[in-house]
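The other protein chains are all here in position, but one chain of the complex has been omitted.
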Amino acid sequence: MKNSVSHFKNHRRKLFFLIDIIILLILWTIVSFSSEVAYNYILPPINVVFGDFVKLIADGVLVQHITSSVLRTLLGFFLAVITAVPVGLLLGWSERFYSIFEPIIEILRPISPIAWIPLSILWFGIGENSKIFIIWLLAFFFIIMNAIHGVKNINPNLIDAARTLGASKKFLFFKVIMPAAFPNILIGMRLGMGVSIGAVVIAEMIAAKSGIGFMMERARTVIDPSPVIIGLVLIGLLGILTNLCFVKIENFMMKHRVSK
Amino acid sequence: MEEIRYFEDISFIDFPKKKAINKVFFLIGFFILLVSWFLLSEIINNKTFLPSPFAVVKVLVSYIITGKIFPHLWDSLLRIFVGFSLASLVAVGIGLLMSLSKIFNDICEPFIELFRPIPPYCYISVTLLWFGMGFTGKIFIIYIATFFPVLLNTILGVKEIDGKLLEAAQTLGAKKNFIVRKVILPSSLPSIMTGLRLGFGTAWLSLVAAEMVGASSGLGFLISDAREFVETDVVIMGMIIIGLIGYAFSVVFDKLSHLAFQHRRKLQN
Partner (left out) sequence: MVKKGIIKRCIILSGVVLMFFVISIGFFHEQLAAKEKLVIKIGVQPVILPELITQSKGILEKKYKNKYEISWIEFTHAGPGIEAMAAGEIDFLDAGVMPLIQGREKGRDYWAVGNSIGNVTGMVIRKDPGIKGLKDLKGKKVSYPGAGSWQYAILLMALEKGGLTIKDVELHRARFPEMPILMKKKSVDAFVGVEPFLSLSIVEGDAEMGFRPADELSGFFVVRPAFAKSNPEAVTNVLAEFHETSKWIKSHPEEAAEEYAKVFKGAIKKEVILYAIKNGLTFMDDIVPTYDHWIKFINSTNSYELTKIADIETFVKDFIHPEFAKKVRK
């Protein structure tokens, strides 16, 4: 009984997804043909944009730009994970360290990474490093806050039980705290990734030599509307894709834990 | 769409804070920043690259006295007020609808998932061409920036409501309208407040960015105009004002959130 209901709901969701895409395409066409300016300079009709899309792929240009953006994001993200996870676990566990670092975190955290972009370009130039820095900054705060939260929320009975059974500090850290905080860390990663794609595109629009944002900005300079639209669609799709990936990973980890 | 808990709302969790020490640290840090700014500006000794803090204060005072700052301040604040209020109302409304009706949720979700990753900054050039340089264009940008955080946090807020609370209300024979008004709204308020705070932050930055590009007034315009003349002191003054306004609003939202949180606590008891 339960299975057939969720089955139906799944089908319904997929159906609505399709319906929504069709609605979007219809709206696109309406806006496109609403004026000469829209048709030529803002939102060309679907066939024109698609044609330009195919040309960009054939030239190999689009793939290069997408790869640039994605690699930067992944690299920055990776750096954020290896720095934020250990620090976050430590800060969550040790009250002393937390109180030392809290003011720094509280001051830096509300400043949007977007505001850091000009500074990053000043420090790192227009190459890869300035983008990687922004992604690192963004993901670092997401992951560290969730890691701290994850550790602080661990059931204290669990820790007491482990201690009574004679667990060493090392065992406690690696086999109890880390696995318990893991789901929170994953959520932090997923949320961070969601915002990262937009952030890297903005950084690329301001100063870069390649990437989706760069492609969009250059197209704007020569009044070529198609790449701008293609870029927007790509950002949306990449967002959905990365979110799905993380949800799959989270579900996998959940199953893993439940079976224990 | 799964949990959309942004990291900011962790501030609601009671981390044992040593508040007094924090304030002292903050003041010390601020002081160090000011002094190092002054020293650095003296060392560099190039007022188009880094003016001294006194120069910035001087230009701020002159802008206030001559009244030059006020039209820009007013225009930016008006735009953010109108756009933010509009977008928040719509977002909370749609958020509530989406939480209450599964069908409505399934209809809206694909649109939201597709457009959410796109930052408002990317819409600026398209908006300028479509709407022109006027008020409407700025409102649109603010709208996009505010909409998603508020919407998602509204949905999260409703999701978080203690099921028992809803059950209790239903057993007591309350009508749906009553439940929405007196139970769901207050309970989800803290989360909505988080969304508003996040949304405002993004909207404020996006507005400044839009004003830098296509406007004839506003704080963003002020900064980019000064930059053209390499009036770095005005640029820094503008940045500080923008930062202060952003900070002021986040403090306001913070206070409101805590109030809402306490309200929810009262309701649960």
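Note that the chains are named A and B in the order they appear, and that numbering of residues resets to 1 at the start of each chain.
Here, a residue touches a chain if its C-beta (ideal position, glycine included) is under 8 Å from a C-beta of that chain, and two chains touch if they have at least 3 such contacts.
These numbers were taken from a predicted model, which means no experiment stands behind them.
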- From A:E102, A:E128 or A:E250, the answer for touching the chain not displayed is A:E128
- Message: For chain B, which positions touch the chain that isn't shown here?
- Response: 46, 48-49, 125, 128-129, 132-133, 213-216, 221, 224-225, 227-230
- Message: Touching the absent chain: which residues on chain A qualify?
- Response: 36-37, 40-42, 71, 74-75, 78, 121, 125-128, 174-175, 179, 206-207, 209, 214, 217-225, 256-257, 260
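In the analysis below, only the chains that are shown with their structure count from here on.
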- Approximately how many whole Å separate the CA-defined centres of chain A and chain B? 20
- Item | chain A-facing residues of chain B, complex | 2-8, 10, 13, 15-18, 21-22, 25-26, 29, 102, 106-107, 109-111, 113-119, 121-123, 125-126, 129-130, 201-202, 205, 246-247, 250
- Inside the complex, what are the residues of chain A that reach chain B? 9, 12-13, 16-17, 19-21, 24, 37-38, 41-43, 95, 98-99, 102-103, 106-107, 109-110, 112, 114-115, 141-142, 145-146, 148-149, 152-153, 187-188, 190-191, 194-195, 197-199, 201-202, 205, 213, 216, 220, 228, 231-232, 235-240, 243, 247, 250
